[in-house]
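Apart from one protein chain that is not included, each protein chain of the complex appears where it belongs.
Right after this comes chain A.
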């Protein structure tokens, strides 16, 4: 579903991504972890071209990202993304947030978009908050709306960029619960996260990234049973 082929990216002389290659299959839940500054956020943002890269290629459901012939808006519409800072549109209600891209990108009718939005809100447990503005929701609620908003485009893959890092501990669980439900429903997911319990329970595979390189790429069971690299083991010891 997502294939990275020798992806390289530099900021000046600093190499953020070094020859990153990996393949994420349909229905897989891949957790990307690693120390801060390792390039994992950059890696996930390359998938929907929010960040460019210098060489190599990424295919999303067969479509090459770094290709002038690829329509980036169309590609992005098929890859849902959830941000660390939620990024709900402040000036719109929850419902308007979820309806917007359905209306203007997918050309869905207002009734259709509204019905789908309300269904998604119900799915993330926020059906009664449809008419509120984001400022009146907690962080955890905002992030669940953001997930619903990404899902509204019927994406083939969901990208999560540290979705719980900006949340108070008691709100992390409600967001992870939604993500777990999504994984169980068969969604292809790529998640940058420090939530190792989630990685252990939900992820099918772990990519461990350090200094711009994918050091480990293995089933999560293997990763957590000690078959990972020394660098990964060091990292785990520090954060667990």
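By definition in this document, a contact is a pair of C-beta atoms (placed from the backbone, for glycine too) under 8 Å apart; a residue touches a chain by one contact, two chains touch by 3 or more; residues count from 1.
Basically, contacts and distances are computed from a predicted model.
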Identity of the absent chain, which is to be given by its UniProt protein name, from "RNA polymerase sigma factor (Sigma-70 family)", "Cytochrome c oxidase subunit 3", "Amino acid ABC transporter permease" or "Betaine-aldehyde dehydrogenase": "Amino acid ABC transporter permease"
Touching residue (missing chain; options A:46, A:65, A:130 or A:214): A:130
Of A:1, A:33, A:95 or A:172, the residue in touch with the unshown chain: A:95
Hidden partner chain, touching residue among A:9, A:40, A:114 or A:144: A:114
Residue touching the undisplayed chain, where the options are A:50, A:173 or A:215: A:50
Given A:77, A:156, A:177 or A:236, the one touching the chain that is not displayed: A:77
Those residues of chain A which, in the complete complex, touch the missing chain: 48, 50, 72-81, 83, 85, 87-93, 95-96, 100-101, 104-105, 114-115, 118, 121-122, 127-128, 130-136, 146, 149-150, 153
